[in-house]
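Shown here: the complex without one of its protein chains, the others still in place.
And now, subunit A:
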Amino acid sequence: MNTSIIKLVQHSLGVSGVLGQCSPALASQLHTSAPLCRVVSGKYRITKKRDKPLTYEMANPPHYIAHRKSWNSWNTSNLKDGLRRSETALEDEFIRRFMTGTWHGLVCSEIIVKRQFNHIRVAGIIRRAVSPTKMYFLLGYTEELLSNWLQCPVTLELQTVDSFKDVVFKYI
């Protein structure tokens, strides 16, 4: 793994050095890491004891998106000629990180961010490990802070489960 990365870096340095002299635009469009990502990213290694829990989302690698599983971000920026592409992607990532940090150790699924007009719906599966009072507090806290930062109404639509075992799809 490490050696392959080093090789890729060397390769990309050499190529971009040559290309960079010719045209900076061409050099920026070159993706040298794509073949590695295709093989490794979004996939999980099988353990010896076959006891690694996977959710449905994790069990299906990325090339099954739109076939066996659907997207985690729903918005019109992803479509052709969509507006605010980069802003939307960045905000979604921010929401995900804020959610997993605020609901620390409680989030059992991917955070789903759905946008309708200026309304952001954040959905996810949460473990019932804290008291309902705390959960209500976190709900209001997250909604309030996110809507203040993103300047649009944010709604948290959560589902609760007893433990992480409820969302496990299979063990590998």
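In the analysis below, contacts are C-beta pairs under 8 Å (C-beta built on N, C-alpha and C of every residue); 3 or more make two chains touch, one makes a residue touch a chain; residues count from 1.
Note that contacts and distances are computed from a predicted model.
Visitor: What is the missing chain called in its UniProt entry, if the choices are "ER membrane protein complex subunit 2", "Origin recognition complex subunit 4", "28S ribosomal protein S35, mitochondrial" or "Geranylgeranyl transferase type-2 subunit beta"?
Guide: So the chain that does not appear here would be "28S ribosomal protein S35, mitochondrial", according to UniProt.
Visitor: Across the whole complex, list the residues on subunit A that are touched by the chain not included here.
Guide: Interface residues of subunit A facing the absent chain: 55-57, 60, 64, 67-72, 74-77, 82-84, 88, 108-110, 112, 114-118, 121, 123-125, 128, 132, 150-152, 157, 159, 161-162, 166-167, 169.
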